[in-house]
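Heads up, one of the protein chains got dropped from this complex, but the rest are sitting where they should.
So, subunit A:
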Amino acid sequence: MTPVLILALLTGAVLFGVGVYGALSQTNLVMIMMGVELILAGALVNLVAFWRFLHPEVYSGQMFVLVVMTVMAVEMAVGFGVATARFRAKGSVEMEEAEDLKG
């Protein structure tokens, strides 16, 4: 087993853990989105490592990375849309004050 694969998987695991901490501990919508970004970054590291060290001849692995990057972009777009609507309606994006998503 190559140490580089293990190093990459460990990095992905720790990034995932840091992201879970951030997404659960923050009260602000934008900060929660940052936690989700770190979770997805951890998944990306694992996917690239699996493609590179286990199946470099199968390009579905790289395609999967592109799909996760799409999910990151969609999450940001929808998150900022909700944040803008929320800020316009209530003047704050603090999630502890949010009981519903109605604008």
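The criterion applied here is as follows: contacts are C-beta pairs under 8 Å (C-beta built on N, C-alpha and C of every residue); 3 or more make two chains touch, one makes a residue touch a chain; residues count from 1.
Here, contacts and distances are computed from a predicted model.
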Q: Assign the chain not included in the display its UniProt protein name, restricting the answer to "hydrogenase (acceptor)", "ABC transporter substrate-binding protein", "NADH-quinone oxidoreductase subunit J" or "Sarcosine oxidase subunit beta".
A: "NADH-quinone oxidoreductase subunit J"
Q. For subunit A, which residues lie in contact with the unshown chain of the complex?
A. 1-22, 24-31, 33-35, 37-38, 41-42, 44-45, 48-49, 51-57, 59-60, 62-63, 65-67, 69-70, 72-74, 76-78, 80-85, 87-88, 92-94, 96, 103
